[in-house]
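Excluded from the complex is one protein chain; the other protein chains are retained at their positions.
Note that the chains are named A and B in the order they appear, and that numbering of residues resets to 1 at the start of each chain.
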Amino acid sequence: MTELKLYQVGTFAAGNRLLDASERTEQSDAGRTNSITSGHRACRGCGEALAARVVLDAAMRASDGRMVTVNATGCLEVFSTPYPESAWRVPWLHSLFGNAAAVASGVAASLRAQGRGDVRVVAQAGDGGTVDIGIGCLSGMFERNDDVLFVCYDNQGYMNTGVQRSGATPPAASTATTRPVGSRVGNAFGTGKSLPVIAMAHQIPYVATATVADLHDLERKVATAMSMHGSRYLHVLVPCPLGWGTSSSDTVRVARLAAESGLFPVFEAVDGEIDGVRRIRRQVPVEEYLRLQARFAHLFGDPGHPDVVERLQRQADRSIAHFGLLEGEQR
Amino acid sequence: MTTHGTRAAAEVRFHGRGGQGVVTAAELLSVAAFDQGRASQAIPSFGSERTGAPVVAYCRVADRPIRSHDPVTSPGVVVVQDPTMLHVPGILTGLRADGLLLVNSTRRPDELGLPDCVARIVTVPASDVSRARLGRPLPNTVLLGALAGLTGIVSLAALQKAIRERFRGDAGELNAALAAEGHRLAQERSTEGASHAQAG
Partner (left out) sequence: MLRQVEGSRAVAETVARCRPDVVAAYPISPQTHIVEALSDLVAEGRAGRCEFLMVESEFGAMSACIGASAAGGRAYTATASQGLLFMAEALPNASGLRLPVVMTVANRALGAPINIWNDHSDAMSQRDAGWIQLFASSNQEAVDLHVQAFVVAESLHVPVMVNMDGFVLTHAMEGIDVPDQDEVDALLPPFRPLHVLDPDHPVTIGAMVGPEAFTEVKYLEARRQLRSLDAIQEVADRFHRVTGRRSGGLTSSYRLEDADVVLIGLGSLLGTAADVVDELRDEGLAVGLLGVTCFRPWPLDEIRDSLADASRVVVLNRALSVGFGTVLGADVRLTLAGSQVVVHDVVAGLGGRPVTRDLVRRLLVEAVRGELSDHQLTFADLDVDLAERELLGELVGPMDVEPEGVGR
């Protein structure tokens, strides 16, 4: 392998023959687990289905196949287990909506009690099951530092029930409960919460954000998380074509733009302190990101809401400054 | 369930405030009775945890298994660990006419202002005794010793054994000594109490 910097080799390819085998993604390996296999009922272009496979396959590699999963109610659970079929090739337990973290804590404790502590536990939930109804149990799991990797697939709304607003819905987004009617311009500014920041406040061993646009980065973060014990939290942005009003072929592109605009900062934190960020190579104006999504369509057109777009731009700029996301800048 | 007599041999009601060891007193009495081969039951009245609040506890002792867990309504003995509670309504309710009222007080029975109490009254300065030996006013073991001496529900020896098991080391010895002191004082006071109970 030469020292030459090869630009073809990078994060935009799931696998690449120019890479050393050890640096290739799990997804590029035909022998991957395929933890969630084909035949499930997800929408075309579903970011969550893609992320779940990437995350769990990476977790299976990291744990030598010694892993069990707990899954909250939501899109992922519903489209993957229509009795009598199941798309899961790993041990999988459906919890309820708000308790994936508590159920996972119980699984971890039970395995340890039985002397099977080598088996790792991964909990999965959507943003609703994490930041809203799931936050009590999740905070409890964090505070006890239970040995669970909790993965939140954030599509920024209650998608499975028809696209209602959640505590992760971004400002100005149109959802079934924040339609831009009357004087409202979509979801209100000044609401919402950042679970990654809340997770950091619990000072758990590892917190990371990622998107489905950068599979190497996502897999690496799963591997990092799995190399640790205690509570670990991974927050993955997963565009939802149905809920966001994007083209089903734009899922990866939209996720990339979210990161490159600064609206979705990509970073890692260890023991509550930022440990690294994924720098933006070229800052993309938020408008380029927003225009691809029908949930922001009301911001454009005649007259549209240019003031709101401007406000979102300022939010993105603040996020970039806060996390030090632009290349060449120090935090 | 098998056929048994329905009334317990002895029923005691303890009154005091949270933090004075009222519940412990009832439990110690029950343990002592158990160790003497009798059936016994201690039940506290219940509330959220709070010091200074009125607390009631019951103890039943019988020579047959005790099946019922209802509150003691006709106690043969009422023990008042805190004299400031003497005039709280209900404190003497149900006390049998041939029963005993044992009060933690430096006063004499006829100085307590209970002219309507027909039961025998005995006072023991339990707080003072415990302050002298323990350095703080914890009247329950003194009163238990007095109770044992006055009623014979349990022996002093059984009581002291229960105390030593409950409070390990020095605390156990000190409290056992307090029980003995209470026992002794009760013997002294009981003659006084008997004569005063005739009045009014």
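In this section, contacts are C-beta pairs under 8 Å (C-beta built on N, C-alpha and C of every residue); 3 or more make two chains touch, one makes a residue touch a chain.
Just so we're clear, the structure is a prediction, and the values are computed from it rather than from any experiment.
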item	value
Given A:Arg144, A:Arg253 or A:Arg311, the one touching the chain that is not displayed	A:Arg144
Residue among A:Leu19, A:Val55, A:Ala102 or A:Leu299 that touches the chain left out of view	A:Ala102
Sole residue of A:Leu19, A:Val54 or A:Val70 that reaches the chain not shown, by the stated touch rule	A:Val70
For chain B, the residues touching the chain missing from this view	1, 3-6, 26-27, 30-31, 34-35, 39-44, 46-48, 65-71, 73
Contact footprint on chain A, counting only the chain that is left out	65-68, 70, 77-78, 81-86, 88-96, 98-99, 102-116, 119, 136-137, 139-140, 143-144, 146
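Here is the rule we go by: only the chains that are shown with their structure count from here on.
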item	value
Chain A-chain B separation of Cα centroids, rounded to whole Å	65
